[in-house]
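For this view, one protein chain was removed and the others were kept in their places.
Order of writing sets the labels: A and B. Residues in every chain begin at 1.
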Amino acid sequence: MQSRLLGEGLLRSWFVTLEPGDEVMEGLSSFAVRESIDVASFTAIGGLEAASLGFYNVQTKGFDDVKLDPEQVEVLSLMGEITFDEGNPWVHAHVVVGRRNGTTSGGHLLRGIVQPILIVTLNELPHALEPHHV
Amino acid sequence: MQSRLLGEGLLRSWFVTLEPGDEVMEGLSSFAVRESIDVASFTAIGGLEAASLGFYNVQTKGFDDVKLDPEQVEVLSLMGEITFDEGNPWVHAHVVVGRRNGTTSGGHLLRGIVQPILIVTLNELPHALEPHHV
Partner (left out) sequence: MQSRLLGEGLLRSWFVTLEPGDEVMEGLSSFAVRESIDVASFTAIGGLEAASLGFYNVQTKGFDDVKLDPEQVEVLSLMGEITFDEGNPWVHAHVVVGRRNGTTSGGHLLRGIVQPILIVTLNELPHALEPHHV
């Protein structure tokens, strides 16, 4: 186990509303860059008209594609963190989507096109200290 | 994409515990009114003895009913926001529920009757500034 104390309290909080046609990963990345967010945690609900999901393959250390029919889905939960690696934003997000009949699928979000809206509660956390093993 | 800077830090935080027979949407709405909460974000886990779920229909801009057998379910995740529109609370919540055999369903929560408990972590956010397109 490692932990990073992120400091006391939160810094800025936003509702970020992605709109029809916005791509989720790109939207969150560009938002983090523009607002100079260093570390953030987020949760979101809304809908997507298209999504690409991955399943982390422990052997290849890459993502296998998750088969998902192209259709409008509810975003039942989307959560993750944004960090920066050498100046580049890294959005790490897992999603559960719901279909018209209530069935669900999920995975690591690779790409999602918003329809009609995605409402993201994004909390900026104080700059992470160096991790330490605990 | 739009964003609303919700200010720095959070205001008040609560554990709101809904009890057997409480209806979720009504409970959260009345709580927000009573505590004069303007904007809040929440996550919750617990259980429901009955739930009505919807699927947003992009064409009709209404909710289609999601068929869900009436049975006790776990609330595996419930998340969303509370905002006010002309003085009326608007609770926007998506849920993933789990059955006895571990299978899941989900959708936009229209109505849920708590059994035996629903524990809501509710964070009041500073008053939203006007949204701006980004």
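We adopt the following convention: contacts are C-beta pairs under 8 Å (C-beta built on N, C-alpha and C of every residue); 3 or more make two chains touch, one makes a residue touch a chain.
Please read all numbers here as calculations on a predicted model, not as lab measurements.
Contact with the omitted chain, checked across B:A40, B:L76 or B:L109, is made by B:L76.
Within subunit B, the residues in touch with the undisplayed chain are 9-19, 22, 27, 31, 34, 43, 45, 47, 49, 72, 74-77, 96, 98-104, 115-116, 119, 121. Those residues of subunit A that touch the chain absent from the view are 1-10, 39, 41, 43, 53, 55-56, 58, 64, 66-68, 77, 79-81, 92-96, 104-108, 125-126, 128, 131, 134.
Definition applied: only the chains that are shown with their structure count from here on.
Rounded to a whole number, the gap between the C-alpha centres of subunit A and subunit B is 19 angstrom.
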